[in-house]
Every structure is written in C-alpha cells, then in structure tokens.
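For this view, one protein chain was removed and the others were kept in their places.
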Amino acid sequence: MRELLEAVADGSLSPAQAEAELNGYVTGEAGRFDAARDQRRGIPEAILAEGKSAEQVIALAEAALETTDRALLTRVSTSQFEALERHLTEAYPDATIDRRSTTIHVRTDDHEPPSLDATVGIATGGTVDGPIADEAAAVCLDAGATVDRVDDVGVAALSRTLDQLERFREADVLIVAAGREGALPTVVAGLVDTPVIGVPVSSGYGYGGDGEAALAGLLQSCTVLSVVNIDAGFVAGAQAVLIARAIDDARD
Amino acid sequence: MRELLEAVADGSLSPAQAEAELNGYVTGEAGRFDAARDQRRGIPEAILAEGKSAEQVIALAEAALETTDRALLTRVSTSQFEALERHLTEAYPDATIDRRSTTIHVRTDDHEPPSLDATVGIATGGTVDGPIADEAAAVCLDAGATVDRVDDVGVAALSRTLDQLERFREADVLIVAAGREGALPTVVAGLVDTPVIGVPVSSGYGYGGDGEAALAGLLQSCTVLSVVNIDAGFVAGAQAVLIARAIDDARD
Amino acid sequence: MRELLEAVADGSLSPAQAEAELNGYVTGEAGRFDAARDQRRGIPEAILAEGKSAEQVIALAEAALETTDRALLTRVSTSQFEALERHLTEAYPDATIDRRSTTIHVRTDDHEPPSLDATVGIATGGTVDGPIADEAAAVCLDAGATVDRVDDVGVAALSRTLDQLERFREADVLIVAAGREGALPTVVAGLVDTPVIGVPVSSGYGYGGDGEAALAGLLQSCTVLSVVNIDAGFVAGAQAVLIARAIDDARD
Amino acid sequence: MRELLEAVADGSLSPAQAEAELNGYVTGEAGRFDAARDQRRGIPEAILAEGKSAEQVIALAEAALETTDRALLTRVSTSQFEALERHLTEAYPDATIDRRSTTIHVRTDDHEPPSLDATVGIATGGTVDGPIADEAAAVCLDAGATVDRVDDVGVAALSRTLDQLERFREADVLIVAAGREGALPTVVAGLVDTPVIGVPVSSGYGYGGDGEAALAGLLQSCTVLSVVNIDAGFVAGAQAVLIARAIDDARD
Amino acid sequence: MRELLEAVADGSLSPAQAEAELNGYVTGEAGRFDAARDQRRGIPEAILAEGKSAEQVIALAEAALETTDRALLTRVSTSQFEALERHLTEAYPDATIDRRSTTIHVRTDDHEPPSLDATVGIATGGTVDGPIADEAAAVCLDAGATVDRVDDVGVAALSRTLDQLERFREADVLIVAAGREGALPTVVAGLVDTPVIGVPVSSGYGYGGDGEAALAGLLQSCTVLSVVNIDAGFVAGAQAVLIARAIDDARD
Amino acid sequence: MRELLEAVADGSLSPAQAEAELNGYVTGEAGRFDAARDQRRGIPEAILAEGKSAEQVIALAEAALETTDRALLTRVSTSQFEALERHLTEAYPDATIDRRSTTIHVRTDDHEPPSLDATVGIATGGTVDGPIADEAAAVCLDAGATVDRVDDVGVAALSRTLDQLERFREADVLIVAAGREGALPTVVAGLVDTPVIGVPVSSGYGYGGDGEAALAGLLQSCTVLSVVNIDAGFVAGAQAVLIARAIDDARD
Amino acid sequence: MRELLEAVADGSLSPAQAEAELNGYVTGEAGRFDAARDQRRGIPEAILAEGKSAEQVIALAEAALETTDRALLTRVSTSQFEALERHLTEAYPDATIDRRSTTIHVRTDDHEPPSLDATVGIATGGTVDGPIADEAAAVCLDAGATVDRVDDVGVAALSRTLDQLERFREADVLIVAAGREGALPTVVAGLVDTPVIGVPVSSGYGYGGDGEAALAGLLQSCTVLSVVNIDAGFVAGAQAVLIARAIDDARD
Partner (left out) sequence: MRELLEAVADGSLSPAQAEAELNGYVTGEAGRFDAARDQRRGIPEAILAEGKSAEQVIALAEAALETTDRALLTRVSTSQFEALERHLTEAYPDATIDRRSTTIHVRTDDHEPPSLDATVGIATGGTVDGPIADEAAAVCLDAGATVDRVDDVGVAALSRTLDQLERFREADVLIVAAGREGALPTVVAGLVDTPVIGVPVSSGYGYGGDGEAALAGLLQSCTVLSVVNIDAGFVAGAQAVLIARAIDDARD
C-alpha cells in the first residue's frame, strides 16, 4: 500500500492505475471501468459504444488504456470513431488503432501482446455476417489466439460449405455466424468434433427477421451447439478465448 | 333441373347428391360440406376432425361419401376413429378404410381412383415428422399421384441427406417436413431444381419450440421454398397435387 | 482444365468465369457469388442490396454479369441504384438496365433470354403491394415466362376481384400479394384450380401490422395456399418459375 | 327507504332484492352481483363460469335470479351445468333452463321478456364457430331482439357466402364469427351498409392459431368493422343489443 | 349506357365518372379508387396516405373528387399535404380544404353535405389521443352527424371523467380513444347505455407501449365494448357513422 | 461455536438448527432452505409447492418449522396439501394449519407471532382474484400486520369501487389485485396518496388473457403504481410487509 | 367562491389558479393539467414531453407553474428544452431551471420546497442507466427527500456491488435501475430488508433487448421486489416518495 502511494506520489503510477490496483475498478466521469476483469476473467471488459456519448466512449477508452494498456470497443459509430481517433492522436500519439467494421482495438506501446497456442475458427454464412465476425475476431486476436477466418460459406450452395470442412475440423474451437434461417452452424456442427459456438446475425426481413429465426434455429439445433445472443460477436469471441486458453493451459 | 328432381323422386339420387349438384354444397346437422370443391379446386374438402364431436365427424364423413364417394379426414383422435369405424362398418359395409397416423381415407366401392402421371417426393427429418408426412401423402394418393417417401434424413447426419439426393431430384415436386431448427428443407432446396414445399413440424421444446423455429427458418430460407403452416401436412399435399396435376395436364 | 486455363491465358475467359466454371462460385471482395445456382437450381442468385454498401452491391453485380451475363438485384435503394447505374454506364456501356420499384435487372448484350411456355399470373390487393409484385415479376420475366399482372383487386370491393376471375383461371401458376388482413389470396384460391402462392405484404399498422396479420391469415387459410415470407416477392417469383418450368418441360 | 325495509320485514322483498335496490349490487359468498347493470347498461351481467367453482356459479346464478328474474351464464362446463341444473330443479322448480353449447339462460316465471323491434344477423364461417355464435344469440334473445342465424358460410366456397347476401343486408346489425384466417367478416362487411361486429374464433393450429390470425385479420380489415376479443360471443351480442335498442328507441 | 357514352362524348361526364358509374371503381395510375363504396357501404373510401408517394396521393384524391365531389385522406405527412395543397390550388381552385392533425378533408363546390340526425360523442384520455380523435371526427362530419368532442378526461384524475358523464349519456354512439393502460373506455362504458367503440392509441413506452396495453385492455374489458385497431380513428368514425345512420333511418 | 455444538450434543438444538445458525441455510434432501432470510430480509422464505413433489414439499416445510417455527407454502395442490397434513398431524401434532385457497400457513406452538402497527389494505376486482389476495394476506398476517380486505369492487360497476374509498385511504399501504383489463389499480391509485402495489391476475381469455392485459395495463398506468408479476400474491404481500415494517419502525 | 372571484377580479389570482382551485384541473390549449394531483396524491403530475409539440410542452409547463409554482418534465428532447428555456427566460425570468439528462425541473421564486425526513437510495448497474435514475431522483428531490445515489455497480464485477452494501442498507427505500439481464436488483434485494423498487432499463440488443430481459427478470426475481415499467424512472421515484412520506409521517 505504501509502495503504491509512493508510486503515485512520484508519478510512476497514475491515480487511476492505483485505484485499479486497489479496487479492481476505476471510477470516472463515465462510470466505473472494470480494470480487473482481464485478470479475474481472462478477458478484458469491452466498451460497448452504442448508447453512449462520444465523451463517455473516450473517457472509458482512456480508463482502459491507462490501466490495461489497450482498449477494445464494439459497436462504434463513425462519428464516435472520429472523435475517439482525434482524441487518441493527441493524447496517445504512439497508440496503434485497429478498426474493422464497427470494432476498434487500441493499444499503447507498453502493451505486451499475449500469445495463446490455440486456433479459433470463425466462419460466416454471407457478406452481412462480416462485422459480427470481425467483433469476435478482435477479442481472439487481443488474447493472442490464432484466428482462421472462412467467409461466405452459407448452405444455400452446400459445396461452398463442404469445401472448407478440413479447416473447420482443424480449429480448436469454432465460431459460426449466420443470419436468415441460420442453418450453417447446424450443418457444420454435425460434421466436426470441435466445440461450436453459434452466433445468430440480425439479417433477414419479415417473420423471423432481425436474427430471430437464426437464434431460434440455433437453440433448436439437432446437433450440439452453444449459442450467444443475436449479433453478440464479442461474447462469442470471449467465450472462445476462455476455451482456447483452457486448451492452451493444458498444452503447457 | 327436372331430370335431377325425377332422379331424386325415383331414388337414383339422394337428396344430398341433388343438393350438391345444384348448390355445390350439402347442408347437414354438422354444417355445409363443400362437395363441389373437388371439381372446382381439383382437391377434395378434407374434414378436420380436431375440435369436432364424433357425431359431427361422422355426419361430415357421410356427406362426403354420399356426394364424392370417399372421405379424407385429418387429425382424427383414437376415439373419433373408433366411433367412425363402428358407424361405417354398419352404414357402408363395403367401404375401404385406410388409417395412417391421424389421417383417415375412406372410399366406397363406387369410387374410381384417378390417376396422375407425376411423382410427389415426401421427405422427413426425423421420426416425429412422420404423421405430418402421412397427412400429405394421403391427399397425394387420393389424387392418384405417385408418392416417393424418404424418411429420417435430417441434416445432423448430413450423409443421410446426401445419400438420397438422386431421389429428391427425380420427383416432380417435393414436400420436405422438418421440426426443430428446420434446416432440412433449406439444404434440400439448395441442391435440386424441383419446386420444394416446406412443412414445419411442431417438435422441439423451449424457445422456438412447437415448430416456431422451423416455420421462421423456412420463411427466412436463403434458398427458394414455399411454405405451409406448422403441421399443415394436408395443405402441403394438396398444393403438391395442384402442381402435379398441372404437370400431368401438360404431359398429355 | 487445360482448355480453361488457356482460355484465361488468351483472355477469352476472365478469371472469374474460370473460377465459376471450376467451383460454381466466384470469390470477390464482397463475398462469394453463387454463379452455378442458375444451372443447379434453374433460377439465378438474386443480390439482396439491403444491408450492403454500394461498393458491395456493385462488386456482386459485376460478378453476376461476368459469369451469367445478367444480374438481378432486389431492395435497391435510390442511392445504391444511382451508384450502380454510374458504374455500369462506364463499365458495361452496352448493358440494358430495367428498374421497377426497388428491383433492378441488368443484362449484357451477350445475354440470350430464355423462353418458357407458361404463364404466371400476379395479382395484388392494393397500391402498396406493387413493389413486391414487381420483384416477383422480374424473376419470372428473367426466366422467360409470360407474366399476367392484375393490380388492385382487394376484396373490400369484391366485384373488382370477381371481374378478373377468368384471368386468374387461365394462368398456369398464380402469385397473389396482399397486405392488411390478406383476404385476397384466400378468396382467389377458393375459386381456381391453379396452384396459388400467397405473398403477405408489410402494409397496415397497429396489431398485426407490417404484414403479420397477412402472414398469419395466409398460413391459416381455409383454402389451399403455399406461402412465402412477408414482402418476399423474389422467392414467390422464383418458386413460380420452378413450377412453370416443370410445366414447360412437360409440355415439350 | 321505509317502504323497502317494511317490504323486507313482511317478506315481499328478499334481503338481496333490497340490497340490490339500494346499492345496485348484491354481496354474497361468491362475490358482488351487479344487479343494477341491466338498468344502468341495458344488458344483464353475464356470469362467466370458467374459473369458478360450481358453488360459486350457483350462488351467483341465484343472486341474478333473485334480483333480475333470470340469469345468463357463459362458458359453463358440463359438470358445472349438471350441478346448476340439480340445484335449480329443487330451488326454482318453475324456472326455464335453456342450454345451447356452453351458454345457459335461466328465467323464472316472474320474468317478463322484453321485446325489441330490431333484427340481429349472426353469421358463422364454419361448424366450430357455432358455440360462440350461440353465446351471442343468447344475449340478443334475452333482450327481445329477433335473431337471424346463418351458419357455415366461410369464403373458401364463396358461393355459400354470396347466396346469403340478402339476409345480411336485411339485418339491423350483423355479428360475423370466424376462425382460421377470418376472411368472412371482411368479405361480408364489404358488401353491406349494416354495422358489422367481427368475432374472431379460436380455431386453427400452428402460427396464428387459437384465433390470433382471425383477430389480427379483423383488426387489419380493409373494410369497416368493429371487433371483440377472441371467442367473446357475449360481448358481441351485448354490443349488438345496445345498437339494436338505440334503433328500436329511434323507431318508436 | 348510350346516354352515358354520349355524356362522355359531349364532355358533361368525364371518363372517370363514366367508369365509376359503370364499374363502381376508377382505374388510374395509382390504383383503382372504389367510387361506389360510398353508395354500397354508406361511407366513402378513405385514402390512407402513409406508404404512398405524393403523386399517388394526388392521383387518388383526384379520382375521389371527380367521382364523389370530395376526398377524405388520413395519415397525411406535412410534405404530402403541401404537395396536395399546391396541386389542388391549381386544379380545384374552388375546393375547400380542411386539415386537422394528419387528416385532410377536401370538397368541391358541387359537394352537397348530407345531414344525419344523430350525435357521435368522441372522448379522449389525453393530449396525444387528439389526432386519432380528429380522424374519427372527420368521417362523422363528412357523413353529416353531429360530433360532441370531449378531450383529456383520463381516469388518473377521475373527477375529470365523471364531470362529463351527462354528455356521454346523451350521445347516440360513443367513440372513446385512450392510450397507455386504456382504462377510460372501460370506465365510461360501465356508466352509460350507449354503444361504445374503443380506440386504443399508440402512446406509452416500455412493455405494452405503442398501444398494445390499451388494445389488450379494451379487448379484455369487463364491460361491453367493441374495438378497432390501434390508432384506427377512421374505422371507429366510420363504424359510428353506420350506427348513427341506422338510428337516423329509424328516426324518420 | 463451542456452545452451539454442545447444544447439538445435548439435544437442545437439532443439527438443522445448528446449521441454520452457522450458515444461514439448511441443506436437506429437497434443497437448501434459507432459514436466515427472515432475519436478513424481514420476511420468511415461502415454499413454492408448484413443480415440486409432495416429498420435497414436506421436507422443505419441516426445515422451515425446525428453524423458524412456522412455514408458509404457496400454490399448494389438493394432493400436496393432503400429504402435508397427514405428515404434520403425526410429526407436529401441536401445529396449527391455516389453509386459504392454495396458500398454507403452519406454525408450531413455539411460534411467537410478531406484531406490526400498520394496516395493509387488500382489494380485488372480482371473485377469481380471491386466491391471489389470500396469498398476499397470508404473508402480511404472518408478519403481524393488520389486513383490511375489500373484495369484488371492479370498475365495471364504479359505485362498488367508490363506496370503499375511505377504507382505501386509511390503509398504510395498498395491494390491489385485478385480472382482465386490470383497470381497478389505476382508478384506486388515482384517488389515494397511499403507496399502491398492483397485482395482475391470470383471468381472461383471448388476446391479453392469462393476466397479460392486466400486467401491461398496470405497467402503463397513468397513475403511480409499482407492480409484481401475474398472480404473484406472495411477492406483493412481502413487499407490503417491508413497507409496513418501515412505517412501524418509524412509528416507534 | 365569492372570495375566489374577487381575487380573480382584483388580479391577485389568475383565472387558471381559480379554475384549479375550483375544479382541481386547468383546461388549456394543450389539454387539462391536473393541478390537484399534488394535493390528492402527494406527487405532482409530471409532463411527459415525448410525443408532444414544443408548444404543448410550454403550455403545460406554464399551467403547472401557475398553479403549483413548479413544473417537472420528463423525456424532454434537446429542441424541446431549448424552446422551453427561451420561453421561460422571458416569461419567468426568476425561475430556476434544473436539467439532468432528459428530465427538467423548474421552480418559481414562490415555490417553497418541502422537506421529507427519509432517504431514497438510487443505484444503477451501468452508465446507460443514468438518465433513468436522474428521472427518479428529480421527483424525490422535488418532494424534499434525501437522495443517496450509487452508480455503476452492476454484478458483472460483484465487488463493486458488495462494496456499497452498507449504503443500500441505510436507505429507507431503494430504487435499483438495471438493463441487460437486470440481475442487480435481485442481488441487492436479497441482501437488505429495505423495500426495493426495480426499474428495468432499455439497454441491450438482440433477444430480450430494449429492457425486455430486465423486465422479465425483475418480475421473475426469486427475491422480493416491486417493479415499474421499462425506463419508468418517474414512476419509481414517485412510488418511493409515497413510501418515504408514509415513513416521514410515522416519524412525526
């Protein structure tokens, strides 16, 4: 404790870092950031930008960078991204910003990327499933896992699916994202002995649109799947990381 | 008109037959039976037994037999069936009674079975889809079509499905019944150039159970399907008959 | 194989065409285009523009034009259309662009329109059903079928409906689109012996609005109908093509 | 007040009648019976038997008989009916008991049936709509209105419907009950200038079953209808009585 | 027939008027206008502007004016209204345009307003119910009925409601519009012997918002009500007109 | 600790009592009984009998009696009650068993009933709401509160409601249970300054039946209410106890 | 009465104040303002700005200020706020305007803030719950209660929750707002003996989004909670005021 306070006093530790060290979370303008989640859960707290102001997003991103050297943001709108980028360019000129669809990953120079000896396969049914898969991929890459991405292999043209069977079988854990009728995760899970996490995607229109048919189909699947909510790419990715890390730990 | 009345007078035509001839329907205790539907629509009116008393079922079956020489009944409970069978054994000792699951087809000796030069393929995903497929088959057989039935080929074990691909391709029109996540019709329809009618089946439990996931999945399918309501085997069969008859007509 | 590669080498075949020939699909920036669907299923893959960027729409349209000499796009917004038109005017100056409501059909000079000896009747209940019927009509016309379009014959003024009865009866297959309470397909299907495909349309407000009442009504219909999802004009048209082609084949 | 109490004292008025006279309702074991509703609203309080014990049903029926000389009970099960009948045979040997489907109407000798110079037309689509129409008819007959009942004229065989058009047009107010897709009220209301009250009936299975499609269809109807809840035959009948009485009043 | 054609020839009748005379409807660019509805049903066809282009709205308004000398439009947006007003100012300089909330009533000089000896009471629970009540009022006024409007008497302050009881009792038919929990129509209907038509209004948020709680509450009401769809002010007004006219007819 | 164990050793404390003292809960065959809830929360853990076997119900009741000297059971079926009664008659011959509808309250001779200086008013709309109000009353009485019960005052006959206004105003906290459209809690809460807890009851049929309309109406109420789930009489009663005890504490 | 009119005549009372005094409500352009609610219910009528025009909002705010010396507005958009502020700056230059998220509290110099000897604890799960808690806080502060606000203590990091346990226990009544899965109110209510009012918040996406999962979870909670509708911060605050005032009254 004494050491901690001395580190704050001499500036080698920011007050936020000290608070995170002591409490496990940082209290700021935009809420408490759960800095200890990474350590407690093995996955960082992602900042869901949707429904927050640009100021809140920036404040939470800073809390993340200050305490864990990187920030993972999901569902970031273009205007939120631009405000964040402007801020980071000034406040963290050395930071690296990765943007893929609506997912943003920022890391400072101090960040030491972890390494995980396991492969997460991520498959999508069609073009519109891409951003959700990007979200899942970001958290896997943050954790140091290898990501094997296979896009646009929906079962309407079954040969597209079957052509990738070997890659599906070689992954340690599979994330399969699909909208509309959501048949892809069922077909894939019927052919492999890998744990498959299904992600329903909010495509489609009319009855069962917005991912409802896909969600219902995944929950009713005749094969063995576990499921996350519609468009919950981050959750699927994080669950895959927990599984991949358990495998990685066992490999050691 | 005169002739008709004379036929009634001399007993060669029953009052019901005369009414059917004149009005197209017969008015009885249990409601009006649409005797002309067969002629107008090319498919008989089926008697939905569910929600009717045994007396009403028997009265409607008699109206059907008297005016069209056969009766097609769906969703017949065991007790309704037994009451009907008792009645028919006495009233129509020469009638032939076919019972398959909850579907009953009765025909008198006077019935001349039609013939239709077309094949309706009927596939099911699993054991529980059987009774629905039986309902569809009954109306196809009534119309004289050839029925090619392929059971228990759900996609959880994809090879079961693919092994039957040639049979699916050879049918003139396909009915595919599936419950749970309902992926089978989508996978089949993606592989053939035959019109496919999907029938969601009320299996499964939890969210999307009772056929809701299957219905939603069929309506959202990335391939081309038309759909009937959950468990509506009769409607699927009748629609297949209309298509098969159009093909049969064209063949002549 | 050799021939194929030589054709690519000498420029008489584009790489996309060669890939389509070999794999049945083309892999591009915006996803895989299922070029073989036309051959396998008898209907082209339509490009659903909704939810895609203008760039993705253009890339998929090009993949379609390159491999099948025409492209069918549905749910195209005005801005997507303008971007596509600009691109095509430059890239395919000889292409013909048909736009009807939100459906676009493009064909190059090389496209040889097929011919189909069968008539698809398309009826609508009211003004707002028009764009959905346009979508259905486009795929029927693409396949070479004759389209007989009858608009605005909803049952609120029943004589409008009955006045068109003969045209309904003469079609080989009927598509009937209706919103609100969706009674038109039921009334029409009760009067003809043609297969009828019902399309619920997302009109109406309050309970059962957005096409839900129409969908429920079509699925519950006392007559024989098969149904597609709300606003799924393309699916209805494609299913009608499969039926029409089966009839056409039988006519030969 | 004095008179009332003296009448109770000399037995010419029961305590229940006196309470009803003073408060407008009677408080008993099974709840308060709203004896004044008839006078205030022009329609009697119906006793909904469903969810009540036979004892509660009997107690409420007695309260009704004692204060208004008749009782109207709906959704009465067979066992409730038998208990009620046993009780009434002893307690009110002169009472007349009318039972139609699940609706019971009891009146004592003292009951003076009112007369209403107006006709309520009641139409049904099919056999299963009968009990609901019976409920509606009972309250109309209780009020002294003429009831013109037309059964089993669903639109699947449109000529059945159109054959009855003149009767529909001659009623002062129409109740149209229909299940499944519920198209009958829409078709009828499009052809007459009579106020039409639509009653959705809980028939049908699968999506939109149990009367949901019918309710949604009636609420979305392109014609002018007002609607009551699924199976709410009593409410439709009572609303028809209120309209019929307004017409009757105007006729005087 | 000859006369009609001669009238067209000499210009005293427009082709649209002649078509309406012969067919009962007019076929134009924007669909068929049911000109005969007024005569057949006793209420004009209202033009639902929502979901139509300004051009379609103008074309339908013209068809209405040409054949029935007035037009009733509902759910008209500001931009649709401005386009319509611009057009009418030029094309029908003598027309009178009434705009109340989103409802527009236009009549030409030739229009002879009818008169109806009956009063329609229209009550609302709160400020947001106003536009729906305006829609109902417009069709009543078009029919010549007297409208007695009572606003903002929701039951949260019950004395507001009870203060207006006499006015409610004096109407021949009552329309009561209410959103949120929709208790007002139930309370009013419990106190009068007038037929009450309940209109649920799409106010409120959270569970049961958008008028769903109000619709459910009206359909479940312990009193006697008939109901129209959420926000269906026009339908309620038209049903009230049909009742009012029946009363008016009886008064003669 | 030592004392506790010695008390177990000498039999003055049962092992269950000792476990409850130490852990706050008792672990038995049928699960852990939260004996400390009464102390921690101020309300006992109620045993929900629904979905449990008679054996499980008895085991949990015993755990409750042993550790808190009384047991409160809800949703007890007749057969569960009979099994429980048989058991208690033998095992706890001195226990007092109160049964009201489906709620059972058992207390041993050792139980010292608490006293609470506060009144909970409990009102119901109709006969069917009684068992739910009984459940609420049982927990209030267990806590020693005064219960003022007012039954059958639904707003369909508004004078029944208003006649009880003074009693509603005199309660410290009010529970109002109502099914169907659930207007009673809204009307009452608009007239008093007491906190009102609304309980929707699962009566009614058709759309919004089973308490859904009532729940939605209470949540949308224009007045101030807090709400518990459909039929959750126990929760309403327990919340009223917490409020009443806070008032009682303040009174001291 | 005479005095009142003289006060209006000599200008010491505005007509609105006089109307409020006599009727309990004020009738203006934008509806009736329930000025007596404060007196009758102990809580002011809040003006829900959503769905009203800026003019209506201003008119209702004026009615409130004129009759009760302050106004409480909820769900005020930025443009509504700006119009209101402009108006108040001119019309009530001495008024104090408090704005917190979308809730506005205005009071004139004449307003005498009440005082309430009770504490309302208000807790939130995360950043997005803030505006709802602000709404609840505003009505508590208006009533003079002490508010103890604890933000951002969702159970995903359980130590954040448990760290605040003492503050939760010290409040007289607790409001707990939470979106997503809404576990916070359940966990808190399991640990305190204070009455807890749960407020589900419309955060989250996919199935159960927009507060539905939270609402369902609060209604199903294994602990004792009463609940208000999704985002109904005002109702929660007002219910807390009613409870706090009952406690305050008892304390006197």
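Order as written gives the chain letters A, B, C, D, E, F and G; numbering starts at 1 within each chain.
Note that a contact is a pair of C-beta atoms (placed from the backbone, for glycine too) under 8 Å apart; a residue touches a chain by one contact, two chains touch by 3 or more.
Note that the coordinates shown come from a computational prediction; the quantities given were computed from them, not determined experimentally.
Enquirer: What chains on display are touched by the one that is not shown?
Expert: Result: the unshown chain touches A, B, F, G.
Enquirer: Pick out which of A:Ala49, A:Val106 or A:Val228 touches the chain that's been left out of the picture.
Expert: Residue touching the absent chain, from the options given: A:Val228.
Enquirer: With the missing chain put back, which residues of subunit B would touch it? List them for me.
Expert: The list for subunit B reads 126-128, 151-153, 156-157, 159-160, 163, 203, 205-208.
Enquirer: Determine and list the subunit A residues touching the chain excluded from the picture.
Expert: Residues in contact with the chain left out: 40-43, 172-173, 189-195, 197, 219-220, 223-229, 232, 235-236, 238-239, 242-243, 245-248, 250-251.
Enquirer: In the full complex, which bits of subunit F touch the chain not displayed? Write them out.
Expert: 23-25, 27, 30-32, 34, 36-37, 40, 50-52, 56, 60, 200, 202, 211-212, 215, 229-232
Please note the rule applied: only the chains that are shown with their structure count from here on.
Enquirer: Which whole number of Å gives the spacing of the CA centres of subunit F and subunit G?
Expert: The computed centroid separation for subunit F versus subunit G comes out at 29 Å.
Enquirer: Using mean CA coordinates as chain centres, what's the gap between subunit C and subunit F in Å?
Expert: 61
Enquirer: Can you check how far apart subunit D and subunit F are, centre to centre, with Cα atoms defining each centre and the answer in Å?
Expert: Roughly 38 Å separates the two chain centres.
Enquirer: Would you pick out the residues of subunit B that each touch at least 2 other chains?
Expert: If we look for residues of subunit B contacting two or more partner chains, we find 40, 190-191, 207, 212, 215, 219-220, 223, 229, 232.
Enquirer: Among all the chains shown, which pairs meet the touch rule set out at the top?
Expert: A-B, A-C, A-G, B-C, B-D, C-D, C-E, D-E, D-F, E-F, E-G, F-G
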